[in-house]
Structure formats: structure tokens, C-alpha cells
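One structure, pasted below without further comment.
Now for chain A:
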Amino acid sequence: MSLDSKIPQGPIADKWTDYKDHINLVNPANKRNLDIIVVGTGLAGGSAAATLAELGYNVKAFCFQDSPRRAHSIAAQGGINAAKNYKGDGDSVYRLFYDTVKGGDYRAREANVYRLAEVSANIIDQCVAQGVPLAREYGGLLDNRSFGGTLVSRTFYAQGQTGQQLLLGAYSAMNRQIGRGKIKMYNRHEMLDLVIVNGKARGIIARNLITGEIERHSAHAVVIGSGGYGNVFFLSTNAMGSNATAAWKIHKKGAFFANPCYTQIHPTCIPVSGDHQSKLTLMSESLRNDGRIWVPAKLEDAQAIREGKKKAIDLAEADRDYFLERRYPAFGNLVPRDVASRAAKERCDAGFGVNKTGEAVYLDFAAAIQRYGKEQAHIKGLDENDSALVTKLGTDVVRSKYGNLFQMYYKIVDEDPYTTPMMIYPAVHYTMGGTWVDYNLMTTIPGCFSIGESNFSDHGANRLGASALMQGLADGYFVLPYTIGDYLAPDIKMGPIPTNTPEFDEAENNVRSLIDKFMNNNGNHSVDHFHKKLGKIMWNKVGMARNEKGLTEAMEEIAALREEFYRDVKVPGTDKGFNQELEKAIRVADFLELGELFAKDALHRNESCGGHFREEYQTEEGEALRDDENFAYVAAWEYKGKPSDAVLHKEPLNYENIKLVQRSYK
Partner candidate 1 sequence: MAKSALLKSSLAKKYWMALTGLFLCLFLAGHLAGNLQLIFSDALHFNQYALFMTTNPAVKLLSYLTYISILFHAIDGIMLTVQNRAARPIGYAKNNAAANSAWASRNMAVLGTLILVFIVTHMVNFWAVMHFDEKMPLQTISIDMQGQKQDFYLTTDGGYIPVGQVNDNGLVIKNRTEFFDGMANIKVKEGYKDLHKITVAFFQDPQTGLIATILYVLAMAVLSFHLLHGFASAFQTMGVNNPTYSPIIKGFGKGFAIIVPLLFAIIPIYIHFFLKA
Partner candidate 2 sequence: MKLTLKIWRQKNAQDKGAIVDYPIDGIEPDMSFLEMLDVLNEQLINKGEEPVAFDHDCREGICGMCSLYINGEAHGPDRGVTTCQLHMRMFKDGDTIFIEPFRAKAFPVIKDLVVDRSSFDRIQHAGGFISVNTSGNTIDANTIPVNKADADKSFDAATCIGCGACVATCKNSSAMLFVSAKVSQYALLPQGQVEAADRVMNMVHQMDLEGFGNCTNTGACEIECPKGISLENIARMNREYLSASLKG
């Protein structure tokens, strides 16, 4: 089967408009005869469900949380990009498009990214109309900040809770439709399989997480907006419940899985403190605007710090290694996420890490405090040489900029970041890979769509800050509502899809037998035991830096772990009611397959690009070395029973509007 991305013909700036002008439409009277299932209620799923219901479709929305408002989009901190050019600093749709493709290390599909940039401005209009309280200037107009990797101020934000506010906006739009009866909301439900009838996605099997009932739900189309798979690493900035099950189930039913190895490791997270750790907390990238990253220059100092014999502030300037400033003098501490993360790992691997586990570097605000303090003293006409005064004034400035983040850090680590440097370490944050979709956001299964982080999307091999929120909402509010209509147009006379058919029987039986297997397994170890083991393999061998040997080992180890899991996992309680261990078991079972495909994809991609770094493919200075000749394609994997047997399909990436160049931050 060959991949058809269905990119419309014509110049890139006209593609989306032309496309919309020529698609099939469903008239309003017929929309009410069509059912759509939306799985996941984050920015993508929530905005899609609301918009589809507004249009008149009957929507059934599913989320595993107790309310759609809790989807993990809520945790996004920084902001959302939009090519509004409110600042008059030369921003445009083209520039946003260009920055996103370049930031993705030239592994994204041009037409999709251009469309994303095109609708980005509509998102801000829509959200403001919905009552999302975005940050404003004193004049009453919207404020912008600048974010990593761009030359313009195009990021809209709501303090450090942009994701929360945007999600609550989408949730409010859903609420309106739920109140009108156009969305039927299924909270605490988990999709466990896709039902395909005559080659088209026509329903799902879901488990009611409260009663344990296995339910059949039919629809004319199924939309997956279930987010990313970062939890394959066990420790990540994802929520505990974030899972790949919906995406993986459709993969097993025929949807290709694209670029699983593209994972974003975010450099500024709070380091792991011990084996008990259940999740990692992100500190906004904005901290790198003022914080300087360093490790001790001497190994013995690093060791003394790890043993608690020395403190960071004991070290003189000369004994500190500001390694980002040293390696990347032009961008310094503001290099893109992937570059900063790898550099920190490199220092820690060399023995310079600074916390108990040896996996942490300092993020130091002392210089910023002094700089701001002097500035304030000057403005106020006070003594610039009074160091206590300068420190106080500077601390106040830093507090006003990052107070909530410093407070969060203090609560978790119990150290005052105003007086002691913060400790940070990279952590898994976002997955650029996901189900392969065409220009219509449809997977390789007709009638099964994938939106937001769950598709392989628009970010290529690395995602720029403030673009995940943009993509989720673009897909849900402005893209899918058009493309799904085009698909559904022929189905208007079909009537409701019956659920008492052999296809539903089979899917339900599969789910039931999997659950029975877990409930009757009588193994010796908890689900977490296996999940942590998987996480260790992934982090050590498929993490920030990968090599052929490690990846080969990882594939074998994951396959072995998977067998052990099915043999030895213990799921207590009953499946006829609320059972969180059973929920986890089903999710981890899928991670155990996905992890192997992840490693396989990383192994086959003999180049380094964006978040995928192969040690064999680097420049003399240790930078990522892309191979555009051989790897300028999307790797879409077809399921064939075992992850190791997955078959590769290539979608070549043709760059007609942007010239491929080496990214450099020196």
C-alpha cells in the first residue's frame, strides 16, 4: 500500500483555501443524521467535539478523567503562537511556517505546517471571543512574549497557565453543546478498541471505568485526540494517566504509526530525587532567559557537591563551567530544547552532575539578580555598590517575573532558588511522532481521524515552544471540521450504525479476553514494576542519545519484558468495578509494544535530527548530523503482529518553499 498524503495542488499559500472551496459539504439537516465519536478531550479533542456539535453532528466524546477539563493540555505553561503581527515586528504566516519547519529540523510536511500557520490567527480571535483571559497590556490590547528559536514576539499567554486557560475555553464550548444535548459526554471511559465495518471505522469498544462495563458505541467516523505517548518512559512530564492505548489500538487495526522515535526531551525539569519518583515537573523554558546553566569545572568539586561536602555557592567563578555559553557563544543559554538537553546530559555522563543521583545541572539566577538589582538601584538613584540592597532589589525583580515557578520549585525541592542555584535536568515532555495522517487528518483507516499530539503532526523532529497548543486547537477548531465533512458527505443516508454486528462482537470479545487474561494471571509483580523497568530501558537506550547497539538491545529487552509482563503481572481486585490497576495494565501492555517500535524506528533512522540523536551521526563538535539525502521522509510503520515485524512505508518530504540547511546555534 502506498501512502497518499492528499496534499492539494497549487501554490502553498492557496492550498487550504482552494481545498475548502472544493470539498463536499453536508447540509445542516443531514448533519443531525451523522454520529461522530471523539476520543480524548484535550485541546484537540475538546475543540473538535465542540465545533462538530456546533455544526450539527451528534458527537459522543470520551475521556478517562472524571471531567473533560482535566485533559493534560491543561498543564501547558508557556504560550501559544499566532502570526498576528500585533507587535509590527515583521511576523507573517510565512515566517511562522518557516520557523516551525526549521525548528522541526526539516522533517515536517510543508503543506500541513503552512495551514497551521494560516489558521493560527483565528485561534486567538476565537479564544478571546470565548472569554479566555489572555494576558493584556495596560492599553487593554493583548500582550505577547517571545519564545525560544524565533526572532519575533508572537506568543500569546496567560501567565504560566496558558494551556489551562485555552483548555477551559474549549471545555466551555463543549459545555454549551453538552447542555444542548449535541455532545453526549462519557467521562471515566476508556477506549479499548476500534471497530471497523466494511473497511471503515464505525465505532469503538469502551470500558466504563466506574462500573467496569464493556460498552459498544457506533458512529460514522471516529476521531482520536488522545495525546502523546511520553509515558512509555514511565517518568515524564505527562500526566499519570496519559496513555497511548487509543492510538495504539487503531495502529493495530491498520493505522500506520509515524516517526515514533521523535521525542522531545525538555531541558528545564526538576531532577529525579529518588526511586519513588512518579513523575517529573517541568519548569517553564522562559527561565532560561535569565538563568545561567553550569556545572563544576572540576570533577572533585562535583563529587564533593554530590556527597554534600560542598555547596554550589562555595565554588568560585573560575571553578564553574557555563557549558552552554562555552559551546554555543551566539545563543548561549537560549539554544533550542534538544541542544540544551543533550549538552546537560553530556556533562552529567562525564561525571559533573550535581545532585545525589548525579543527574542534575545548575540553573543560576545570581547574575540576573545582580544585574537587575544594579539596574533598579540606578533607576531609583540608590547606591549601586550596596550589595545587600542590590541583591534585594534584584530578587524582587526576579520574583515578579518567575515567582510562581520559584515557589513551585521550593515546594518540591525544599531549597530556596533565590539564594541557591536551582537544579534542573532534562525530561521527556512531548512526542512529535504519532499516528500517520494525510492532509485531511485521516489515518490509513478510512473514517478514523487523528488530531493534536496523537498524530505525527506538524512538528517534524522537534517542536518549538508554544506550538503544541496552536496545533491542537488548529486541528480541532479549524481543520478537522472541514475535512471530516468531506469524508462524511457520502454517508448522509446511512442511518445509525447498528452495534449488534459480528464486527462489534469480535472487537468486544478481544477486549474481554485481554481483561480476563489480566484478572486471572496471578502473577507476582505490580503493573508499575514493569512500567518502571520499561522506562529504564527506554531512558537509558532510547533516550536523549541513541546508538545502534543500545537500540538493538532495547528491542530485545522490551520484547522479553513484554513476555514477562504477560506471564507475571498481578492485577488485584475485580474487573466489574473501579480498578485502577487494571486500567494501568491495559495501558502498559500497549506501551510495551510501542516502546519496541519506538526503538526500531530509532534504529532504522541512520541520522540525527531534532529530538532524535544518534551518536554515530554527529558533527565533529557533537552536533546533530542530518542525512537529507536518505532520510527526508516520514517513516510510517504498518502493524504486522509484532512490533519487530512492523513494515516501513515512506512518505517522501518534498520541500518546495523552504531550502534545507544545517541548523547552527554557534
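Methods note: contacts are C-beta pairs under 8 Å (C-beta built on N, C-alpha and C of every residue); 3 or more make two chains touch, one makes a residue touch a chain; residues count from 1.
Candidates were picked such that all candidates are chains of the complex that A comes from, given by their letters.
If you're wondering where the values come from, they're calculated on a predicted model, not measured in any experiment.
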| item | value |
| --- | --- |
| Candidate number, among 1 or 2, whose chain touches chain A in this complex | 2 |
| Interfacial residue positions of chain A with respect to candidate 2 in the complex | 47, 50-51, 54, 65-70, 72, 74-75, 84, 86, 119, 122, 124-142, 158-159, 161, 164-165, 168, 171-173, 175-176, 178-179, 185, 187, 210, 237, 239-241, 273-274, 276-279, 281-282, 407-408, 411-412, 414, 477-478, 481, 526, 528-529, 570, 572-573, 577-578, 580-581 |
